[in-house]
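My structure is below; once you've seen it, I'll send some questions.
With one protein chain withheld, the remaining protein chains of the complex are depicted in position.
Residue numbering begins at 1 within each chain, and the chains themselves are lettered A and B in the order written.
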Amino acid sequence: MSTAATAAAQTVRLTAGRSRERNVGSLVFLGLLWFSLFFGVMVLVVLIIDTMLKGSVRFDSDLLFSYESSLNPESTGFRAGILGSLWLMVTTAVMAVPLGIAAAVYLEEFSNSRRWYNRIIEVNLQNLAAVPSIVYGLLAVAVMALFGFQQKNIVLGGAIALALLILPVVIITSREALRAVPREIRDGSLALGATQWQTTWRQTLPSAIPGIATGTILGLSRAIGEAAPLLLLGLGAVRFDPEGVLSRVTALPIQIYRLSTQSQVAFQEAASAGIIVLLVMILLLNGVAIFIRNKFQRSW
Amino acid sequence: MASATSADTFPQMGSLGDVHMSGERRLPASPVNPVMETRDLNVFYGDFHAVHDVNLSYGRHEITAMIGPSGCGKSTVLRCLNRMNDLVASARVEGEVLYHGQDVYEKSVDPIAVRTHIGMVFQKPNPFPKSIYDNIAYGPRVTGMKVDNMDDLVEEALRGAALWDEVKDKLKQSAYGLSGGQQQRLCIARTIATRPDVILMDEPCSALDPIATARVEDLMLELRNEYTIIVVTHNMQQAARVSDRTAFFTARPDETTGNRTGLLVEYDLTSTIFSNPNDKRTEDYISGRFG
Partner (left out) sequence: MSTIDGTTAGPSSGTGPRGVPNLKGRSRPAERVIVAGLIASAGLSVVITIAILVALVEPVIEFFRQVSVSEFFATEGRFAVIPLVTGTLTVTLIALLVAVPIGLGAAMYLSEYASKRTRKVLKPTVELLAGIPSVVYGFFALFFVTPRLLQDLLNMQVNFTNLLSAGLILGVMIIPTIASLAEDALTAVPQALRQGSYAMGANRMQTTLRVVLPAAISGVAAAIVLGMSRAIGETMIVALAAGAQKNMTLDIREGAQTMTGFIAQTAGGENPVGSVEYNMLFAVGLLLFVITLVINLISITLVRRYRQEY
């Protein structure tokens, strides 16, 4: 009898508690939050479906294997852009990754963060990460002029711009990966008489490699989609494969941009198909990053 | 000092077998010819005064235990002995830490060299994410030790840490596959592979179960024959079981800031500390009335 009374009292209290969470205002609010959360996905779905529909007429071999053609919009292709983007990506990685990791290692493992100059580097990095990409294009233009290159629309020029662009990203993600390696591993190494550098090179860095690789690949997938800084370097139409870092080059996003500014529908269809190619490349890169993270990431 | 003979160091060498408790031997009242000494050691972390005026000497081939409530600065003192405190940017050390009469904090001294002589085992087993073999070989490799046969050295170190029989068939496997107690003995093996003189142990059994703890304690008693061991522990029974001498630390709150500064209360033979302490605070702590 008394237990039943207690149970009844509890039921009343629980119901009262629920109704406070379930009044109209709260439910509307929750609905809005859900909307916010899935708004992005909705936009993406519309974007991808619309682009695929527009581009579907162009899913043919010309798309991947032909050069661009202003005379035959129906058979214009992205060969030069795809190869160019790959060349740019690799060259960018070669320049930005070692530099970025080295900077991250210094800031995480060697620097005393209380020193004023290290603090300047710190703030400066955060700031560089937010500098508009087109400004890096202007910088690359100036660098190319400084080195006396007549032609700026070459692989090297584009890679300089993109490397500058992703350097802060590489540094920041590498630092996070290094920070995730537990202090105890470093202590264990140092206590055996290893130097700071030996500790970094033989213990900390190898343990951080999966995280660094993931971050770097994500940075590169950002670089591969960039068009603005390349536009400044004058990348445009190219009808041959790049042969080296001094070869003239174009990039997939640049080709998409140029096609988008044409009025003929056939060019827009080609651009749509090109977008799908670009998105697939980015998806593949992200897939590799996720694979590395899941396969090699150690949870300490 | 350099001419000290073992007879000088251990006047009662002849009666060494005369052991009452597992950890207790007949020793002089204070260490003769200590391997290490701290003189007026003060440690600061920024403005925080962590340790105040610690004077201690650590005898050769003895196990010295440092005990006390948490926050009493015992680990801080330990980490000064091989300059691991250098790694804390805000740490400042005053006073002297003498190793064979040399101040390890002197400007010309290389902390890396200090750590090759004074090894350390940590609270949580911290094997490297490598094979068992590579864990042992790491120290000799990085310090550039001349090794005729690395396999022999690995075996010797693992035997020294009483781990050989358990792991001899899986030397190439990851050290992470070992149990916690095995990992900790691996860390001890890793330390003795570099042939140190002194081994510092920072609460080496606090992460282990009682059986693993007993094995590590047995190992410590064995290692005493070849090394000087300084151990920080929060476990009084452990100090009583293994150590020759015990230093009791406590923390004193600052009147103005309320920060707790660690200081040494009493240092004596372990048998004395646990049976007949001089200081009331030690007695209270030992008897469990405080801390």
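To be clear about the criterion, a residue touches a chain if its C-beta (ideal position, glycine included) is under 8 Å from a C-beta of that chain, and two chains touch if they have at least 3 such contacts.
Note that the coordinates shown come from a computational prediction; the quantities given were computed from them, not determined experimentally.
Chemist: Touching the absent chain in the whole complex: find that residue among A:145, A:246 or A:280.
Modeler: A:145
Chemist: Can you tell me which of A:52, A:86 or A:128 touches the chain that was removed from the display?
Modeler: Answering carefully, the residue with contact to the hidden chain is A:128.
Chemist: Among A:51, A:75 or A:247, exactly one should touch the missing chain; which is it?
Modeler: Touches the omitted chain: A:51.
Chemist: Which listed residue, A:93, A:154 or A:167, touches the chain dropped from view?
Modeler: A:167
Chemist: Mind listing the subunit A residues that contact the chain we can't see here?
Modeler: Looking at subunit A, the ones touching the missing chain are residues 20-21, 23, 25-26, 29-30, 32-41, 43-44, 46-47, 50-51, 54, 99-100, 102-103, 105-107, 110-111, 120-121, 123-128, 130-135, 137-139, 141-143, 145, 164, 167-168, 171, 193, 195, 197, 221-222, 224-228, 231-232, 234, 236, 253, 256-257, 260-261, 268, 271-272, 275, 278-279, 282, 286.
Chemist: Over the whole complex, note the residues of subunit B touching the chain we left out.
Modeler: 1-6, 61, 99-102, 104, 108-114, 116-117, 143-146, 194-197, 225-227
Operating definition for what follows: only the chains that are shown with their structure count from here on.
Chemist: In the complex formed with subunit A, which residues of subunit B make contact?
Modeler: Those in contact with subunit A are residues 82, 84, 87, 89-90, 112-113, 115-116, 119-120, 122, 124, 126-129, 138-139, 142-143, 187, 190-191, 194.
Chemist: Residue numbers of subunit A touching subunit B in their complex, please.
Modeler: 112-114, 182, 184-195, 198, 202-203, 206-207, 298
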